[in-house]
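All protein chains of the complex are present and in place, except for one that has been dropped.
Naming follows writing order (A, B and C), and every chain is counted from residue 1.
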Amino acid sequence: MKVGFIGVGGMGSGMARRLVGAGHDVAVFNRTRAKALAFADAGAKVADTIAALARHADVVVTMLAHDAALADVVGRDGGLVQSLAKGAIHIAMGTHGVGVIADVKARHAAAGQILIAAPVLGRPDKAAAGELGIVPAGPGEAVARCRPLFSAMGQRIFEAGPDPVAAAAIKVTNNFVLGCAIEAIGEAFALVRKYGVDPHLMQEVMTEGLFGAPAYKVYGKIIADGAYDPPGQKAILGLKDANLALAAGEAVGVPLPSGNVWRDRLIGAVAHGDGERDWAVMALEQARASGLEPT
Amino acid sequence: MKVGFIGVGGMGSGMARRLVGAGHDVAVFNRTRAKALAFADAGAKVADTIAALARHADVVVTMLAHDAALADVVGRDGGLVQSLAKGAIHIAMGTHGVGVIADVKARHAAAGQILIAAPVLGRPDKAAAGELGIVPAGPGEAVARCRPLFSAMGQRIFEAGPDPVAAAAIKVTNNFVLGCAIEAIGEAFALVRKYGVDPHLMQEVMTEGLFGAPAYKVYGKIIADGAYDPPGQKAILGLKDANLALAAGEAVGVPLPSGNVWRDRLIGAVAHGDGERDWAVMALEQARASGLEPT
Amino acid sequence: MKVGFIGVGGMGSGMARRLVGAGHDVAVFNRTRAKALAFADAGAKVADTIAALARHADVVVTMLAHDAALADVVGRDGGLVQSLAKGAIHIAMGTHGVGVIADVKARHAAAGQILIAAPVLGRPDKAAAGELGIVPAGPGEAVARCRPLFSAMGQRIFEAGPDPVAAAAIKVTNNFVLGCAIEAIGEAFALVRKYGVDPHLMQEVMTEGLFGAPAYKVYGKIIADGAYDPPGQKAILGLKDANLALAAGEAVGVPLPSGNVWRDRLIGAVAHGDGERDWAVMALEQARASGLEPT
Partner (left out) sequence: MKVGFIGVGGMGSGMARRLVGAGHDVAVFNRTRAKALAFADAGAKVADTIAALARHADVVVTMLAHDAALADVVGRDGGLVQSLAKGAIHIAMGTHGVGVIADVKARHAAAGQILIAAPVLGRPDKAAAGELGIVPAGPGEAVARCRPLFSAMGQRIFEAGPDPVAAAAIKVTNNFVLGCAIEAIGEAFALVRKYGVDPHLMQEVMTEGLFGAPAYKVYGKIIADGAYDPPGQKAILGLKDANLALAAGEAVGVPLPSGNVWRDRLIGAVAHGDGERDWAVMALEQARASGLEPT
């Protein structure tokens, strides 16, 4: 398949290489051109413009960090709406809000193009290994055509129906569950510390039984160790995720009180200068609120 | 070792049988005497009173459902404080608040007796199989003497230092983390349902990756299925657990905003008549708050 | 009328003097006897025991600071239940939780005595001037008999029906509304301070229009001035009030999310060492949570 790939950062580069490796005819565009050039050796073309990339592709994948970047790539002069052929497919694989996905879907539809949202689960190492989880949603025939691409990039594919907005909602919600879990760990560890308990012990008890899963193992350890630098995900980006979840809730009439707690802790963390550290600094903020010294 | 065992309900009966099976000299007392009599065949003695049980035991284990029951068994006329010998050990293995444990510890100390708090992790099937997690805390020498008992009942022992209050805090906190997780699942499923997503799909996505642990597998399924009856743990007991956590926080100056959300959903669930159903009815209450029909 | 008065602290002394001044035959009891003795000059008798006071009274007023003190005065050996005649009336005028009032009501009923709860609105200066608001609730005939007492102590009487628990609920709820208002002012002032606005200006804008009432004038000024010492009401007592409100809610199935916020800020304030300062330190705690220096 002729595939254009926009956005070869930490996640996107691994994903794009998997497509090349699976034999697809891949062209790459990146805002920072140097990152795209690295793909020349890997057997991919490097496009000078989005328009050039889009005109030669059946399918364009975007893997972008922000809603604004997605809106821009789609709607700008020379962007995807102007440049993709009728019937072409845009697969948006970044984590995006339900609002921008609904908007991009409408713009493509008006131009006779098709949007699939296919957010991913997993970190860069999984992306490089083709072991991501992928949640595609879009018109059935289009999703079917793209299955070879999903198979090249992911290990488990969770098809989520015909509306790309649903896939965005699932991803935003999965992040929500994670944010709430980290916040709860932060509260929990502050609580036991006041009773003289080493948080590492609490971490062991917690993950031994009910919570023996990566969310608790990874973030429990970061918090027990106080290892917020370098960040996996920065607090300011976690705050963006919290806002995406709350906005998704407001749009359909769902109050998310746990999400408010999550957001407030991140706002407080940023106010205390921890915005560039790992978003598990929610736990630091909870410690402050409890009159505890940071671990 | 000569062991008295008070409270042979769903959890306690499995634990007591493990002690008998390990060759200890066990006497059993239960408020509902019929449950105790069942142990005669198993090779245990049946005590008529707490005093009789206590006078012949080096160690008394209590496995009681409520703080009030514990306070009563310890402090009543003919209770443990009056009946245990100096130097005897009381192991409180139920889930109790930090306040009652601190109080019981002081009463035993005044009588020259020793309290170990050793709350457990796991459901009745694990208790029967001797595969519980156990979190003992109390004076080191006493905990050391009781290790054979813990080994008979549990698979993993997390020793939590010399103060029994710390063990109570750990258990209360573990329940707190669970309550917050269930609440988050409830909010999450309400959110995706409004975007047309089957909660079973959300459940799959969630537990595939970050949340592949019993807390999410068990409760995600209950909520997706709407299977709140019969209850594993009743909502009114979940509310008790929430109050234990919040009281533990207040006592040491730890605000627990996620705990408030947990407690409020349970209060609302009880107000809507769901108090006797599984405490995952938090999710039903979240659905109501979102204007959704119950699943 | 022959009136016994128990508890002549800051509020009670003014109230008792008003009863003496209105010509009632008043006997006084106070745990700290010196405070009671001061009433000898004022024309009141001083009782040595609660029993002595109760045996000679048609009506006993209690004005006590804590639920535990009320329960003790009523239930102890020689307390009101034992000492009051059948048909005698106990008017509980302190701020008490719904639970203890329900309990005291039942104990009096079992002894053929009558409980009126009649919590008051106003500070000690209003008590001394007989200008309190009073919210009596109890059996109609009993309330009617006590009207002369209420008129001596208060300016506005809000009769709240036959059940004393209703009056307790009203008072607890009024405190709840106040606690939430103070918390909101604290959040508001932290917010405008970050935009370079002097909180005194915000205070002026706020009280000019919609909020021109004592709650906002008094507490807005305390917070804008940072004048938390000496306290009007201490933070630790404010926390008690928050717990009374939340317990009243739980008992009847009413989640109070604003009350949670109120309680959490007070827990945090206590954790930061502000427990003995004015309960408006909620605003200090909010400032801390926002990374602001205290005013």
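The working rule: a contact is a pair of C-beta atoms (placed from the backbone, for glycine too) under 8 Å apart; a residue touches a chain by one contact, two chains touch by 3 or more.
Bear in mind the structure is a predicted one, so any value in this text is a computation, not a measurement.
Asks: Of the residues A:97, A:186, A:249 or A:291, which one touches the chain left out of the display?
Replies: A:249
Asks: Can you say which of C:19, C:84, C:188 or C:224 touches the chain missing from this structure?
Replies: C:188
Asks: Using the touch rule from the top, list residues of chain B that touch the missing partner.
Replies: So the residues of chain B touching the unseen chain are 257, 268, 271-273, 288-291.
Asks: Going by the touch rule given at the top, which residues of chain C touch the chain that is not shown?
Replies: These residues of chain C touch the chain that is not shown: 98, 121-122, 133, 135, 156, 158, 160-161, 163, 165-166, 169-170, 173-174, 176-178, 180-181, 183-185, 187-188, 190-192, 194-197, 201-202, 204-206, 208-216, 245, 248-249, 252-259, 261, 264, 289-291.
Asks: To test your reading of the contact rule: which positions on chain A touch the chain that is missing from view?
Replies: Missing-chain contacts on chain A: residues 239, 243, 249-250, 252-257, 260, 263-265, 267-268, 270-272.
FYI, only the chains that are shown with their structure count from here on.
Asks: Which is it for copies chain A and chain B: same residues on both faces, with over half shared, or different residues?
Replies: Same; most numbers are used by both chain A and chain B.
Asks: Nearest 5 degrees is plenty: how much rotation brings the CA atoms of chain A onto those of chain C?
Replies: Going from chain A to chain C via C-alpha fit gives 180 degrees.
Asks: Can you tell me which chain pair comes out on top for contact count?
Replies: Max contact pairs: A-B.
Asks: With centres defined as the mean C-alpha position, give me the chain A-chain B separation in Å.
Replies: Centre-to-centre distance between chain A and chain B: 38 Å.
Asks: From the mean C-alpha coordinate of chain A to that of chain C, what's the distance rounded to whole Å?
Replies: 53
Asks: Mind pulling the residue numbers of chain C that touch at least two other chains?
Replies: Answer for chain C, listing residues that touch two or more other chains: 257, 268, 271-272.
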